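Input: a single structure, listed below in structure tokens.
With one protein chain withheld, the remaining protein chains of the complex are depicted in position.
Per-chain numbering from 1; labels A, B and C assigned in written order.
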Amino acid sequence: MVTGMPDDIDVTVMLFASLKEAAGTDRLQIRVPAATPVGAVWAHLPEPIRSTAPPTALRYALNDRWIAPGTPMSGGDRVALILPVSGG
Amino acid sequence: MVTGMPDDIDVTVMLFASLKEAAGTDRLQIRVPAATPVGAVWAHLPEPIRSTAPPTALRYALNDRWIAPGTPMSGGDRVALILPVSGG
Amino acid sequence: MALVSLRHDPLRVDELIAATAGPDHGGIAVFIGTTRRDADRTEVVALEYEAYEELALAELEAVAAEAEALGARVAISHRLGRVAVGEASIAIVAAAAHRPAAFAACRLAIDEAKRRAPIWKRTVHADGTAVWRDGVSAPVS
Partner (left out) sequence: MALVSLRHDPLRVDELIAATAGPDHGGIAVFIGTTRRDADRTEVVALEYEAYEELALAELEAVAAEAEALGARVAISHRLGRVAVGEASIAIVAAAAHRPAAFAACRLAIDEAKRRAPIWKRTVHADGTAVWRDGVSAPVS
């Protein structure tokens, strides 16, 4: 599927910690086919991130809620990539 | 044995909490035969305390250290009667 | 500040924390015991604490040393005299490299301090009555 098709959607990807540092930004706008699952976002990150394997412990949030990677996205969604946490 | 004999000793009894309140004082001077055990102090307390049975959980300190009731006292000793505690 | 103290004025938790602080501590566990309104029959307005001070200090120092053997730096402060509802009667701080040791030391210290230190309280009720908690006037609780 080619970007720019009528059924493509724009979503925001939120990045934190070393992902934010690697991307040089905390937010990316990407265009993906409608209903693309949350778990497919990694392949749309900028190089060199997309060429590395996503961390196995990566989790996702959609519009500020935890979500399973198979959940389809809609236009205007905010997807957050959550690396293993280290707060406290 | 009669008080005032040459082998009598003077000891201080320290009272706390309801014992102090019942005695109306926190310190009593008593004269007892030399080597009287700590555990015998109760019988030398003023009335009406001495007429009641000593609490089964009563413990003793001699000169600011915990001590077994059979320990003999010497002149000038300070004996404390320790009721079940409720600090904290 | 001494790591173990008996005070007749309000406890200062911040001072206890400062006294135990160190760059190799990652976790500080604190316990603060406060006067509870309680009320079996009549409402409690305050607790009044009295100590056999010399032995209480020695016993609290022994308790602190036992708690420190779990790998923490421990401070204990107990208030004496009248402690109104909501105010603190005892504060314990345990600082350690990691939180399991801090929690374990704090818990041991409060449990043993309550069990062993020769300190007594009496409950002062809204109706003016007061009852010693020393096993004679009323059970220890």
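Here is the rule we use: a residue touches a chain if its C-beta (ideal position, glycine included) is under 8 Å from a C-beta of that chain, and two chains touch if they have at least 3 such contacts.
Please read all numbers here as calculations on a predicted model, not as lab measurements.
Q: Any idea which chains on screen the missing one touches?
A: Within the full complex, the chain not displayed touches A, C.
Q: Of C:17, C:62 or C:138, which one is in contact with the hidden chain?
A: C:17
Q: Applying the definition given at the start, please give the residues of subunit C touching the unseen chain.
A: The list for subunit C reads 13-14, 17, 21-38, 85-86, 97, 99, 102-103, 106-107, 110.
Q: On subunit A, what residues meet the omitted chain?
A: Residues in contact with the chain left out: 14, 16-21, 55, 57, 61, 64-66, 80, 82-88.
Heads up, the rule we're going with is that only the chains that are shown with their structure count from here on.
Q: Can you check how far apart subunit B and subunit C are, centre to centre, with Cα atoms defining each centre and the answer in Å?
A: Distance between chain centres, rounded to whole Å: 27 Å.
Q: Cα centroid separation between subunit A and subunit C, in whole Å?
A: Centres of subunit A and subunit C (C-alpha means) sit 51 Å apart.
Q: Would you please write down the residue numbers of subunit A that are in contact with two or more other chains?
A: None at all.
Q: Going by the contact rule already set, what residues in subunit C reach two or more other chains?
A: Touching at least two other chains: none.
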